[in-house]
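Structure first, then comments.
All protein chains but one are shown at their positions in the complex.
Now for subunit A:
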Amino acid sequence: MASTTETKQKKMLILKSADNDEFEIEESVGVQSETIKNLVEDGFTFVPLPNVYTKALIKIIDYLKKHANKTDSNDEEIKTFDKDFVNTTFDDLFELVSAANYLHISCLMNMLCQTIADRIKDKSPEAVRKIFHINCDYTPEEEAKIRKANAQAFEGQFDESLD
């Protein structure tokens, strides 16, 4: 079992999404996810992912494949890929960030969190609430009080757009 010679066929894994689609990937690609790595170390080659939907999984597999082949020479190419990867709607980003969190892919998680943070940083709390689908449970009086306590943070104009 310990033979990992180059002539040996590449080890493959099957990932199954929450909507029951199956994807075959190379083990070396999959183990960039800590969650998958742990399962592989326990001898699994079939990995059900009940929290990851097909749409997000396809994108994440793309990401893992790209990043598995990282070398010094394709640095620029990967940067372009990453930039394109995060250029999507908030709801897509949220699906991806949930999936990256579940799969424990830290570089992807960092990139997604940074992207989302950069995109909400100049927005008003009202806009951010809508983007995150958060209900405001403060009374107007309570909210005014917090605004007053943090007045400095509310100076200036904020972006009200939701994209």
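Basically, a contact is a pair of C-beta atoms (placed from the backbone, for glycine too) under 8 Å apart; a residue touches a chain by one contact, two chains touch by 3 or more; residues count from 1.
Convention: contacts and distances are computed from a predicted model.
K.L.:
For the chain not present in this complex, what protein name does its UniProt entry give, out of "GID complex subunit containing RING finger motif", "Cap binding protein", "F-box domain-containing protein" or "Trafficking protein particle complex subunit"?
P.N.:
The chain we cannot see is, by its UniProt record, "F-box domain-containing protein".
K.L.:
For a quick check of understanding: of A:Lys37, A:Lys66 or A:Lys130, which residue touches the chain that isn't displayed?
P.N.:
Of the listed residues, the one touching the omitted chain is A:Lys130.
K.L.:
In the whole complex, what residues of subunit A lie against the chain that is missing from view?
P.N.:
Subunit A touches the missing chain through residues 53, 91, 94-95, 97-98, 101, 104, 106, 109-110, 113-114, 116-118, 120-122, 124-125, 128-130, 132-138, 142-143, 145-147, 149-154, 158, 160, 162.
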